[in-house]
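Here is chain A:
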Amino acid sequence: MSIMTPGIIEIVTQVLEVVAALAAAPLFLGWVNQCRAWLSNRRAPSIWLPYRNIRKLFDKDAVLAENASPLFRIAPYVVFGTMVVAAGIIPSMGTRLPLVIAADAIALVGLFATARVFLSLAAMDVGTAFGTLGARREMMVGFLAEPALLMVIFVASMISATTALPAISEHLATQALGIYPSLAFTAIAFTLVLLAENARIPVDNPATHLELTMIHEAMLLEYSARHLALMEWASALRLFNYACIGFALFVPWGVATGQIGPIALALSIPVLVAKLVVAGGALALIETLSAKLRVMRAPEFLATAFLFAVLGLLVHVLLGA
Partner candidate 1 sequence: MTSLPISALSACLGVLGLWVLLGLGGLVRPMSVKLVGRTLFPLSALCSIALSVIAVLSLAVPAEHAVLPIGLPDLPMHVRLDALSSVFLLLLGASSAGISVFAAGYFRRGEGTPPGLMCLQYHLFLVSMGFILLADDAYAFMVAWETMAISSYFLVTTQHRIPEIRRAGFIYLLMAHVGAISVLLMFGVLQGGSWHFTFDAMRAAHLGPGWAAAAFLLALLGFGAKAGLVPMHVWLPEAHPAAPSPVSALMSGVMLKMAVYGMIRVTFDLLGTPVWWWGLVPLTVGLVSSLYGAVFAAVQTDMKRLLAYSSIENLGLAFTGFGLSVVFYGAGMRIPAALALAATLYHCLNHSFMKSLLFLGTGSVLHATGERNLGRLGGLIHRMPWVAWASLLGALAIAGLPPLNGFVSEWLLLQSFMFSDRIPHEFVNLLIPMSTAVVALAAALAGYVMVKFFGVIFLGQPRENSLASAHDCGLLERFGLVWLGLGCVALGLAPVQVLRALSHVTRELMGISLSQQGSPWWLLAPVPTRQASYGPLVFFLATALVVALTVLAVRLFYHQRVRRGPAWDCGFGGRTARMQDTAEGFGQPIRNIFQSFFSIERELPTPFDRAPHYRIAIADRIWRGLYQPLGRLVQRLADVVAVLQQGRISVYLLYSFGTLIVLLALALVS
Partner candidate 2 sequence: MELLLVLALPAAGAMVFGFLGARREAAEINVAFSLGTFLAACALTVRVINHGNQLVAHEQFFVDPFNVFLVTLTAFVGLTTSLFSRPYMRVEMAHGRVTAGRLRLYHSMYQMFMFTMLLALTTNNMGLLWVAMEAATLSTVLLVTLYRTPASLEAGWKYFILCGVGIAQALFGTILLYFAAERVLGAEGVTALLWTHLDAVRSQLEPAVLALAFVFLLVGYGTKVGLAPLHSWLPDAHAEGPTPISAVLSGLLLNVAIYAVVRCKVLVEGAFHSPLPSRMLMGFGLLSVVLGAFFLFRQRDIKRLFAYSSIEHMGIITFAFGMGGPVATFAALLHMTVHSLTKSSIFFTVGHAAQKAGSQLMDNIRGLITLSPTVGWGLMLGALAILGLPPFGVFASEFLIITTAMREQPWATPILLIALGVAFAAIFGRVQPMVFGETDALRLPHPPALLPVFAHLAIVLLLGLYVPPYLAHWYQAAASFIGGP
Partner candidate 3 sequence: MTHLPLDLQLLNACAALMLLLAFAMLSQRRIVSLVNLYATQGAVLAATTLVVAWRTGEGHLYFSAVLTVAVKVAFLPWLLHRLIRRLQVYWDTEPLLNISGTMLLGLVIVVFAFALAQPITQLANTAMRDAIGIAIAVVLLAFLMMITRRKAMSQVIGFLSMENGLFFGAMSATYGMPMVVELGVALDVLVAMLVLGVFFFQIREQFDSLDLHHLESLKELE
């Protein structure tokens, strides 16, 4: 896209997107949890539960370990901030976003990496057995998931000869509907990465505190109150972001491309909601159907993802599609 001094409408879209993401993320998380509950014949918690959780945490007094360093207190804000910015880059409703030219897909991956690094560092800061254990596992997951995600994006970028995410989805959305075997491969890879990165079964179980298995939770053990709230919110945002990336890459239709008008936006919102609903259900389904892996097996799981992504690239170069 050419550099245009962002007009008012774009600014609005941008802000709107971010706010929407902030608002929708916990809701999406709640929705997923609800689906999981239904699928496993349990009474579903309220879909608003995540909100309540967050508000409750904000009200509480923060308790810090004696030897917690400033880094420990900064980390939540950084993680949260990066997730919000990420939400601003990903074209969930419209593709003409002012922020987008400042950060393409590679930068997006970088953002996620930043968040992960700060999370892990914060986890190591207090120096508990669990914290370091969580950090180690998180980084292990990360260093395999990150290149996989990068490759996924790389395939899409090669197809559409750009690394700017909106441009990619525009390209994919606007051109004639065709079959992309490479994208099929990468879609699988992406799903695996999504599961791993968002601490879902089979890699991690968000609902357990069993030290043998937990990864993400182990890192948050020392957090409380507003810091914990930000962390939770951030992870909800991350799930939401990943979902939106998935939409942008694999089901880009319905996003307001070209010059955005209020109408286009208005149209794109219900589409997005629909996508989210479906995606949430699918995610819950996957989680219920699959069993938790031993942590030692996680690398194999991610290696598969990486492999699929690379295969996708290969296929693309071979078949040019």
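The candidate set was assembled so that all candidates are chains of the complex that A comes from, given by their letters.
Descriptive notes on the structure:
Following the convention adopted for this analysis, a contact is a pair of C-beta atoms (placed from the backbone, for glycine too) under 8 Å apart; a residue touches a chain by one contact, two chains touch by 3 or more; residues count from 1.
Everything quoted here is computed from the prediction, not taken from an experiment.
Every option in 1, 2 or 3 belongs to this complex, yet chain A touches just one of them, candidate 1. Looking at the complex, you find that chain A touches candidate 1 at residues 1-3, 58-59, 61-69, 71, 77-78, 80-82, 84-85, 88, 99, 101-104, 106-107, 110-111, 113-114, 116-117, 120-121, 124-133, 135-137, 139-140, 142-144, 146-147, 150-151, 154, 157-158, 161-164, 167, 209, 211, 221-222, 226, 230, 296, 299, 306, 309-310, 313-314, 317-318.
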